[in-house]
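Of the protein chains in this complex, one is absent; all others appear in place.
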Amino acid sequence: MLDMQQVAKIYRTDTVETHALKNLTFVVAEGEFVAVVGPSGSGKTTFLSVAGLLETFDTGSYKLDGQDVSQLNDRQRSRLRNEKIGFIFQSFNLIPDLNVFDNVDVPLRYRGFSASERRARIEAQLEVVGLSGRMKHLPSQLSGGQQQRVAIARALAGEPRFLLADEPTGNLDSATAAGVMTLLEELNQQGTTIIMVTHDNDLARRTGRAISLKDGAVQEIFETSKAVSV
Amino acid sequence: METGPILRALSRNKTGALLIALQIAFTMTVVVNAWYMVGERLGNIDRPSGLLEEDIFYVSSTGFAEDFNIKVTIEEDLLALRQLPGVVDAVTINAVPLSGGGWSMGLRIDPGDDTQSWPVAVYMVDQHGVNTLGLNLVAGDDFDVADVEWREPGQTSWPDKVVISQAMATAMFPDMDLNNIVGKTVYISNDEPVMISGIVEKLQAPWSGWNSIEQSMLVPQKTAFSSVRYMVRTEPGRLDEVIPRVETTLLNLNDGRLVRNTMTMTETRERGYLLDQGLATILTVVMAVLLLITAVGVLGLASFSVRRRTRQIGVRRALGATQQDILRYFLVENACIALIGVFAGALMTVGLNAWLVGAMSFPKIQWGAIPIGMILLVLVAQLSVIGPARRACGVSPAVATRTV
Partner (left out) sequence: MLLYYARIAWVSILSNWFLSLLMVTAVGLGIGVCMTIVTVNYIMGSDPIPNKSSELFYVQMDSWDPNDAFREPNEPPNQLTYLDAMALMTAGQASRQTASSAASLILELDQPDLKPFIASARTGFADFFPMFDVPFLYGSGWSKAEDDARSQVIVLSKETNERIFGGENSVGRTLRASGHTFTVVGVIDDWGPVPKFFDITTGPFNEVEDVFVPFNLIVELELSRSGNTNCWKPSADGFVAFLNSECIWIQFWAELPTAAEQEAYLSYLDAHVMQQKELGRFQRPLNNRISDVNAWMENQRVVQDEAQIMLVVAVMFLFVCLLNTIGLLLSKFLGRSQEIGLRRALGASKATLFAQYMIESAMIGVAGGVLGLILTWVGLRGLEGLFGDFIANLVTLDWVMVASAIVLAIAASLLAGFYPTWRACNVAPAAQLKAQ
């Protein structure tokens, strides 16, 4: 599913070069639930951005679902993001001017679905996350947990095979966080591949495998059946 | 198109959109009305006077010496002027088209003081008038030397024949063949008969803003006034060379007078339409600056809107929007605002025009001008938003993952 070989990413300013990712090699198989852990500044977010085709990388190779993405242009990368990848962000990133329905609608529009199909998918997904009754609400009228569930619905509406979650429970209280985590586990069991960035060891333990990053390089990859110590 | 969500998102930011729409509406109101006025004024300026303007100039001669003999001097002057090299012909004339000063009378089909009267500008010339002015005689005959008489100061009677402009002829006798109008007797000064002996194609009155500007007539009279004006037609291109020669010739013939106010017809046209030309220039500058300000306003607000929405642009990109999708989003959003603006603008344009037409001398706009104005404003708005929209395209999808 995801195959990174010797991927490196360098941020350059006039005076400073920051090696955000150093020769990272990592493979995720279809259907896995992987946690990415590591301290602040370890390269977790950069890894997620590169994996999610939000950013390009400088050297190495990256195959997503067997396709070499380094040669793709912006339009093709956008298309791939739209069809195969769903994003869940720590700060939800709902568009504040749009109501719940229109937020979930955003990726479907870019996918080019017909109006009726979009409506069917939006309603179905909001049903799944339990927010069918809030379609006309604006994000500001929802609680944090509800907002994140809308974000999940938006990520899933296009039925991506690959879900990238960046600290999905970071802005939520523990009870709500647990609910969101359960939802992710269910999705994984239904076959969606999930990579989740987190610094919460308890959450990392609930995944199948974890990769620990430090200073942009892989420090350790381990099955989460072991105890995690970071 | 994704207009639905765009409009719903817009309704959450009413003020900004409203400000742009209002600006567009006001700009359109001013531009369409001003454009119409400019068009009308420039249209007036383009009307031909009927004269061969580029080859004609005129000069005043005012006698002051005790022994100044008006009639002798005029006869001598005309004889000399007509023989000067480069001169085609010359006449005395009491008024000059476009100059703003002249005589007008009324012509009547039926004599009396309560019958219908058509206003007409009067040009007093001799048998060289048609040739000097370069007029095109379309019916009847020019004056004969025997028709021409002196007009004394204080004289109020008129000669027997007149040559009128075609516009005057058709105003008095609509639907009548020009050749049949020739020979008709009409009445001047209520009941003094004159015969229409000829018709010239075009000859404008001296007042550029007059309602009956195309109605004029030539009468075969030479003014025996102490101050007369000579109009001179030169061979093509020899105007500048002939003017000083005419001035010195006149002074050499008789220096008991002032020779002054030499002016070409080209200068006269410029002065005659000074107000119109100036107004057109001012309004054009105002329109251009106004469009520029509106464009800058749209650009400024769009830049802010892009900056404010950097994060959501990143999110959209992360969710699979291509750069073109982002560009289109901003263009469609802008088009929605602009459309609201131009529809409001259309109403305001009509409203302002109705008021201007009612309150002052303002042309009524035609309906065709409104859609053109609407398209213009939408185009200006779209062009102004392209810059900020392109910057929006450059937003990296990775901003979605940043936690600031």
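Think of it as A and B in the order they're written, each chain with its own count starting at 1.
Here is the rule we go by: a residue touches a chain if its C-beta (ideal position, glycine included) is under 8 Å from a C-beta of that chain, and two chains touch if they have at least 3 such contacts.
This is a predicted model, so every value here is computed, not measured.
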*Contact partner of the left-out chain, one of B:T170, B:S227, B:T262 or B:Q382*: B:S227
*Tell me which residue among B:D46, B:D113 or B:D175 touches the hidden chain in the full complex.*
B:D113
*Among B:I6, B:V30, B:M124 or B:A318, the residue in touch with the chain that has been omitted*: B:V30
_Candidate in contact with the missing chain, chosen from B:V72, B:M176 or B:I293_ = B:I293
*Of the residues in chain B, which ones touch the absent chain?*
15-16, 19-20, 22-23, 26-27, 29-30, 33-34, 37, 62, 64, 66, 113-114, 152-157, 189-190, 192, 226-227, 258, 260, 274-275, 277-279, 281-283, 286, 289-290, 293-294, 296-297, 300-301, 303-305, 307-308, 352, 356, 359-362, 403
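Everything that follows uses one rule, which is that only the chains that are shown with their structure count from here on.
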*Per the centroid of Cα atoms for each chain, what is the distance between chain A and chain B, given in Å?*
69
_Give the list of chain B residues in touch with chain A in this complex._
2, 4-5, 8-10, 12-13, 311-312, 315-325, 396-398, 400-403
*Quick one: which bits of chain A touch chain B in the complex? Just the residue numbers, please.*
45, 48-49, 52-55, 74-75, 78-79, 81-83, 87, 89-91, 93, 95-99, 102, 105-107, 109-111, 138, 154, 158, 166
